[in-house]
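Just below is one structure, and these are the notes that go with it.
Here the complex is missing a single protein chain, while all its other protein chains stay put.
All chains are identified by letter, namely A, B and C, in their written order; residue positions are counted from 1 within each chain.
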Amino acid sequence: MIARLVDRLMWRGPRPGIAPIVAGAALLCLVAAAFLSPWIAPWPYDQQMLAEADRAPSLAHWFGTDEFGRDVLSRVLFGARTSLSVALVSISVSCSLGMAIGAICGYVGGPVDRWVMAAIDMTWCFPEILLALLLVAILGPGSTSTVLAIAIAYLAQFTRLTRSQIRALKRETFVEASLCFGAGPAHILLRRLLPNAVAPVVVVAMLTTGDAILLEATLGFFGMGAQPPTPSWGGMMSSGSELLFEAPWVILWPGAAIAASVIAINLFGDGVLVALDVKKRRRTH
Amino acid sequence: MAKYAIRRLLALLPVFLVVTVIVFLLIHLVPGDPIDNLMRSGSDPAQRDALSRAYGLDRSLVEQYLAWMGHLVRGDLGTAIVQRRPVAELIGENIGYSLALGGLALAFSAIVGIVAGVTAASFQDRVADRALMSLALVGSTVPSFWLGLLMILFFAVQLGWVPVSGARHWTSVILPATTVGLAGMALVARVTRIAMIETARQDFVTLLHAKGVSRFTIQTRHLLRHALVPVLTLLSLRIGLIVGGSVTVEYVFARPGLGSLLIRAIGQRDYPVIQGSLLMLAIAVMLGTLVGDLLQAAMDPRQREDDRS
Amino acid sequence: MLTVDDLEIGFSTLHPLAGVDFSVARGEILGLVGESGSGKSMTAMSVMGLLPLIGGRVTRGSIRFEGEELTTLDEARYRRLRGGRIALITQNPMTSLDPMVRVGPQIDQGARLHLGLDARAARIRTVELMARMRIPDAARVYDLHPHQLSGGLRQRIVIAMALAGDPELLIADEPTTALDVIVQAQIVQLLVELVRERDLALMLITHDMGLVAQACDRVAVMYSGRIVESGPVAAIFEDPRHPYTRALIGCIPRPGMAEGTLAGIPGTVPSIADLPSGCRFHPRCPMAVAACRDRVPQTVAVAADHGVACLLAGAASGDAP
């Protein structure tokens, strides 16, 4: 039913300059911060100081405190762990599964391909967020539902992309040349097709990690993501939205963290795409 | 064209059936006894039996599905557990708000997105292009609920231009529609821009210049027409973005609508309502995609032939 | 009618064309021949004034059309010329037509822009023009989309499109390269007929020496952004003076040639980013002497209407190796 997937590869922006490098550095910092949060966070994420609830940012609490007097900065740092790990795990699952299915469908072709692709295309009827809500309705709230929802939601994209790459590569003459030497399907698929198909799929996976972070945060915001006391960016905003007028900083910081990481991912990914494209152009001309 | 439309519509039927199966299976996939999921706990056995019979839970899954579909085509979506009212009625009350929000958001994404994309393409790699594309990047990456909350803080609380929440006054739709539309707009702008640039490199555009057609005419008449095809593909594929975005934003702005209904129902484990609203939202996505496909085919003669072979 | 003199064009710091001279007269077919990377298409774009589209500009020399200097012409007047008095035919009929527009109106556009016809008159004229292109059932084809037509028919449409504004000069950039042998011959025959019938000037850009031999009155041979030799077609084929022209002709297989006689030219066409000094052909030239590396050869006349840009042109005549 879906005619064709708009190739994310087409979305090259203006020439990127140094933005991707800056974004890459920012991403490194973000991952480091998430990893090191137990050591660098100024406060434990769950330490409640009710006497200091709803404090505006100060020297003691750079980002302020929430309604239980917990340090917002510490919770943002710990939240990065939750958000990033959920996004990375789900996208890894989705991407590897999609690559496997897409590679096989693209290589085999015929009715198998049509039926499998039709089944996978069904997921388009449920936009990411609806799919996630459906799974939450079945499995209950929590990180498992979120991971599963993200993995299923983006499966079609990775499958389609890998499939189209494989199908295009299959027509390349170098594949015919290998066949001429007597190469079998394993050699063709693993040595000729997949290595050439991987790079763009991985870049798109990286870009999609940004979307996954957004989705994870949205579910958290509905109170359906990682459950308290585990801190997550979306979850912090969920409780913070009730204090929107009194303590806007509680939602301001986690939101900014989400926006910053997603923007960094996109800038970096775009940069890699441009680099790949330049390389490809050099090869074909 | 009419034949193409009918073929497209028929192709949608199996998809629709699969969607209904998924939605139907929902209550069976939930851990625990479906009856428990269909009613409040602590009800007496007689009530349980009555409900069990009403839902046909003593029969096989296939029979249950057929019975459920039978009700569905007659517009009977069951009864809400919490509100004890027909689900169809609840949906009827809410759907108008969602349509208004979705429609406005869609219009906003399309119009502003195309204008921004064309402008960026005309100034490729110059300041205007960079500025617009940076804005588009931010638009597609900022979480919509966060943006919604910030907009409430600024426009509703600080400036007091529009109501904070609800849907009592028509102005209340402005902020939600902008919030939902922004993500779509960013995507439309990016696709319009790249489609214009890629089309401009094609031979037939060189020939248009060689015919003496003015640059302005080429940009506005010929290139734009080509750029609209991928934009429509994008919009019809990503109609889910608008539908999904509406769900989130309705919740943020405490606006009535299918999204709020769904999220509240999930919180209350009100499965008939979950089923009903999920089904309606999925249908919205399917129809949106269909309309997009048809518009594309109307514009691009090659599309109609492609699917026939 | 068209005189190009010492044309040089630039893309940022690169100069893919330098020292291009040639002229085309009314009723004449000039073949502009060269291998890929010789700058043939670039020359066409320069004459059409379309260099800015691909990011280039004319940096030296002149292009005069009927006495009018084109390099300094303003865009509005150039636009009236393009598609009006000067028209272009492109190489690939598969991509030269707008896939979303019916073919008829694509031809109309020229007549409406340049002859001021209204929609009805333009349509009548277009159908006539299409019939002249030997498109069967022209009135029906008028309403078809490009993808419904074969390559040969599409190329006829492209030619009709070029003729729509009643041009005097036609520039055809590899008009038959993408076509099959028989269709190629049909299209060339059509072009030659049109030139004779309408007294047009045709600049035929090609890499195919066979096509040049069959269709052209005069030839200009290009190598690496320069015209190395030009003259009447008979002179070029029978008495080529430039080593490159001679080598090029030696590369074409002919009936009855013995095995091992196909010469080839060692090396490859230099990239525009890394051009050799002096004569640009000297690294591949079998006759090169030390002076060829240092001096850029000027075009000298070796016979009436036969010019060669080679330092050895005077010394070496047709019987040289």
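The rule we apply is simple: contacts are C-beta pairs under 8 Å (C-beta built on N, C-alpha and C of every residue); 3 or more make two chains touch, one makes a residue touch a chain.
The rule we apply is simple: contacts and distances are computed from a predicted model.
Student: For the chain that's not shown, choose its UniProt protein name out of "Cytochrome c oxidase subunit 1", "ATP-binding cassette domain-containing protein", "Mannosyltransferase" or "Dihydroorotate dehydrogenase B (NAD(+)), electron transfer subunit".
Tutor: "ATP-binding cassette domain-containing protein"
Student: For the full complex, which residue in C:47, C:63, C:97 or C:209 touches the chain that was left out?
Tutor: C:209
Student: From the listed residues C:118, C:197 or C:259, report the one that touches the chain absent from this view.
Tutor: Only one listed residue reaches the unshown chain, and that is C:259.
Student: Determine and list the chain A residues touching the chain excluded from the picture.
Tutor: These residues of chain A touch the chain that is not shown: 109-111, 113-115, 172-174, 176-184, 187, 192, 195-196, 282-284.
Student: Please output the residues of chain C touching the missing chain, sorted low to high.
Tutor: Output for chain C: 35-36, 150-153, 180-186, 188-189, 192, 207-211, 213-215, 233-234, 237, 247-257, 259-260, 262-266, 268-269.
Here is the rule we use: only the chains that are shown with their structure count from here on.
Student: Think of each chain as a node with edges to the chains it touches; is that a line, ring, star, complete or other?
Tutor: line
Student: Farthest from chain A in C-alpha centre terms, which chain would that be?
Tutor: C
Student: With centres defined as the mean C-alpha position, give me the chain B-chain C separation in Å.
Tutor: 53
Student: Which chain C residues qualify as touching chain B in the complex?
Tutor: Per the stated touch rule, the residues are 48, 50, 53, 79-84, 87-88, 90-92, 95-100, 109-110, 113-114, 145, 147, 158, 161, 164-165.
Student: Can you tell me which positions in chain A touch chain B when the two form their complex?
Tutor: That would be residues 1-6, 10-15, 122, 124-130, 133-134, 136-139, 210, 214, 217-218, 221-224, 237, 241, 244-245, 248, 251-252, 255, 258-259, 262-263, 266-267 of chain A.
Student: Taking the complex as given, what residues does chain B use to touch chain A?
Tutor: 11-12, 15, 18-19, 22, 26, 29-31, 120, 124-125, 129-130, 133, 137-138, 140-146, 149-150, 152-153, 157, 190-191, 193-195, 198, 230, 233-234, 236-237, 240-241, 243-245, 247-248, 251-252, 262-263, 266-267, 269, 271, 274, 278, 281-282, 285-286, 289, 293, 296, 303, 307
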